[in-house]
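FYI, not all chains are in this one, though none of them got moved.
Just so it is clear, A and B label the chains in written order, and each chain counts residues from 1 on its own.
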Amino acid sequence: MISKDKLKENLRAVREKAPLVHNITNYVAMNFSANALLAIGASPVMAHAAEEVAEMSLAAGALVINIGTLDAEWVESIIIAGKTKHESGGVIVFDPVGVGATTYRTETAWKIIEECKPGIIRGNASEIMALINADIKSKGVDSSCCSEDAVESAIKLAERTGAIVVISGEIDYITDGHRVETISNGSRMMPRVTAMGCTASSMVGAFAAVSPENLFDASLHAMALMGVAGEIASCNSAGPGSLLTNFIDTLFNITEDQLSETVRQ
Amino acid sequence: MISKDKLKENLRAVREKAPLVHNITNYVAMNFSANALLAIGASPVMAHAAEEVAEMSLAAGALVINIGTLDAEWVESIIIAGKTKHESGGVIVFDPVGVGATTYRTETAWKIIEECKPGIIRGNASEIMALINADIKSKGVDSSCCSEDAVESAIKLAERTGAIVVISGEIDYITDGHRVETISNGSRMMPRVTAMGCTASSMVGAFAAVSPENLFDASLHAMALMGVAGEIASCNSAGPGSLLTNFIDTLFNITEDQLSETVRQ
């Protein structure tokens, strides 16, 4: 069960500490993820040059790695940043976007997991399943499975990597290989806004930055905020365009009580 | 004349089949184009790494190539993806952004046309004219001509390349070199939203993916949807900021009847 006190405390901590979150993320997500991080009071930075990623990732409270629009040079920078961050004992969130859609993505995702040892891995059902079962093929970057189907894979992935694994979907699942917690908030329109999953990963980064000693709770709380904010925002949204706008406004305005009272497991 | 039954049928097909549309497009357009594709029910993916573009484009129902922020490495990937997709008999839409603005763009556009043999080419009036007449200079990526002026060039371009050619503007023209059809919907604010043309090309990709046997109709129907959605959205929009939001909402909500009743040729 989620501790509502800790949930409120962690939201407050993000707003008070304004953690720097270093994102090496895809071109589609950058603007939206930066706006979401600013809306909850965190400080986003996007930087990918091999010359600076080590220094930037060390200065940040968390490093978020996302391979949505990967290429060879970016992967090289990701490995530099990730290894440096891991060696310093820092927090890494990994979003294996589109794993299973191409061989290159699958191989790169495992290379990143093995070399950077992320503390948290967040993906949709297809992605989490494709990491465990090479026969699963993703259709681009959207999930073709429901999140429940991926729970077994998530547990295996957590066991195999030592990471907290998050599946986002109609129900979100968070597991460390032993415990499994869920978040049931959200809206059917959320998957129609591009980079919503990528933004969830950045949000997990912000919560992990203020709660590095408990990455399970950080993941759970960030997914709670995503689901609740998406649910509240969708009530006044005529479609995914206005949902995007209202979602950012909701992240900015949501109170600790509103969050803790609306969250459903 | 547009067949309203086929128009409705094609919109339904996009929503039912959720085609994967592989975009190798520019940094400015990526987020907006992805959101527009998701709003009509298609599944967008952006991928540009030489290591994966062939595999990704083969998995997709259509490949959309856009040179808005081209560079040498991206062009290399475009050629790999385009050749592979063409050899497989797949659908390619090409958007020659800014052709005529620099020599590099004009040369690259022709290289792509010759090596990838796109089935559809969509541009604004300046771009279509610059492809046929090297003396035409574009001012950046915005059109300095009205679309009517480019019809003759569009017909020549269609004859020379075998592609369906689309000019978007106050009136949109769609031609295969013989027939010319028009769409007269839209709003004066649409050119004030960046990447509206790029998004039209991605939309054409979605329709072509579900109607590969009739690229003329796919182009005509996609431009009808763009014009009608822009026109409906602009009614409630105080400016181009809200138009962007309302346009995405309209794509999500528009019914087949609304589309077929509002379209004007």
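In this text, a contact is a pair of C-beta atoms (placed from the backbone, for glycine too) under 8 Å apart; a residue touches a chain by one contact, two chains touch by 3 or more.
Quick caveat, the model's predicted, so the values are computed rather than measured.
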| item | value |
| --- | --- |
| Number of identical chains in the entire complex, 2 depicted | 3 |
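Please note the rule applied: only the chains that are shown with their structure count from here on.
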| item | value |
| --- | --- |
| Distance from the mean Cα position of chain B to that of chain A, given in whole angstrom | 32 |
| Contacting residues of chain A [partner chain B, same complex] | 26-29, 31-32, 68-72, 98, 101-105, 139-142, 189, 191-195, 237-242, 244-245 |
| List of chain B residues in touch with chain A within their complex | 20, 22, 27, 30-31, 34-35, 38-39, 43-52, 55-56, 59-60, 73, 244-253 |
